[in-house]
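Let me give you the structure first, and then I'll get to my questions.
All protein chains but one are shown at their positions in the complex.
Take a look at chain A:
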Amino acid sequence: MIEIDALTKVYGDTTAVDAVSLTVDTATITAVVGTSGSGKTTLLRMINRLVEPTSGSVRINGEPAGEMAPHLLRRRIGYAIQGHGLFPHHSVARNIGAVPRLLGWSRSDIRARVDELLTLFDMEPASFRDRFPHELSGGQQQRVGVARALASRPDLMLMDEPFGALDPIIRARAQDDLRQIQRKLGSTIMLVTHDMEEAIRLGDKVAVMDDGRLLQYAPPAEIVADPATDFVADLIGDTERPMRFLSLVPVSEIVEDGPADGTAIDSGASLRDALSASLWTDREALPVTRDGTVVGRVTLEAIRARAARAS
């Protein structure tokens, strides 16, 4: 759990972060979204004290971060950044094992952990362990960057635009991977992004920042349905709102009994996917399956009703 209390950073005449308070619950992802210059990165960097706050406090699992030696604090918190920041002169294994080595793990423990993480990220340990970062593709470098942040099993992770340098297809895959791994490990993550789509997709809660202030801090559905200010609404994009809302609701929520023809859709898929499929194949209803067996149908009318209720 990260508790941020009235955290403020002032540079000369400008207030980069203005009395922001929020709590990131254990085992959730908080996505901080805002334009550049909104103070979101400064907020993140104050948590592991890469930037020293002007005032306010941060508590990590109840302990005040300000009272720990900065380098010891940072070793407890996973940190992943845009463009990965891998050590170009170290092999993949040494990059991933960097923090465990700082923490004094035994060589065999580090080795086992490196192999475990490479496997988790779909990279064959035997063939990737000894490669150097420049011998990897952009997507692989980014995965090694995230693996490095996870290496010491930190219960806390800070991520600054971790997927910013990736092309859209690899980014979507990396986001899914992160979500899955976070669920599996139960890590607490605070992630900074300029992309509302990414924030809605990944965040259990979304924090919208502008000009150093926290405008709204709520679950994505609430942000989309009820933006606190015009700026938040702008970030979501007016024309995109119904689609963003539908992308947050799983098909299982409005599944009903009844017949439907054609290709089925999984009950875990979003209403946005269902809408897209029914428009594309010109059907009023789609069969819905759970674990391969048909459990009912979802109708265009139900989707429309659900989207309308949000406004």
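Methods note: a contact is a pair of C-beta atoms (placed from the backbone, for glycine too) under 8 Å apart; a residue touches a chain by one contact, two chains touch by 3 or more; residues count from 1.
Heads up, the rule we're going with is that contacts and distances are computed from a predicted model.
J.: For the chain not present in this complex, what protein name does its UniProt entry give, out of "Osmoprotectant transport system permease protein", "GXGXG domain-containing protein", "Na(+)/H(+) antiporter subunit C" or "Carbohydrate ABC transporter membrane protein 2, CUT1 family"?
T.: Answer from the record: the omitted chain is "Osmoprotectant transport system permease protein".
J.: Among A:Gly66, A:Gly85, A:Pro125 or A:Pro219, which one touches the chain that has been omitted from the display?
T.: A:Gly85
J.: Specify the residue from the set A:Ala6, A:Leu72 or A:Leu279 that touches the hidden chain.
T.: A:Leu72
J.: Determine which one of A:Ala6, A:Leu102 or A:Val294 touches the chain that has been left out.
T.: Touching the chain that is not displayed is residue A:Leu102.
J.: State which residues belonging to chain A touch the missing partner chain.
T.: Against the left-out chain, chain A lists 48, 50, 71-76, 79, 81-89, 98-99, 102, 132-135, 145, 148-149, 158.
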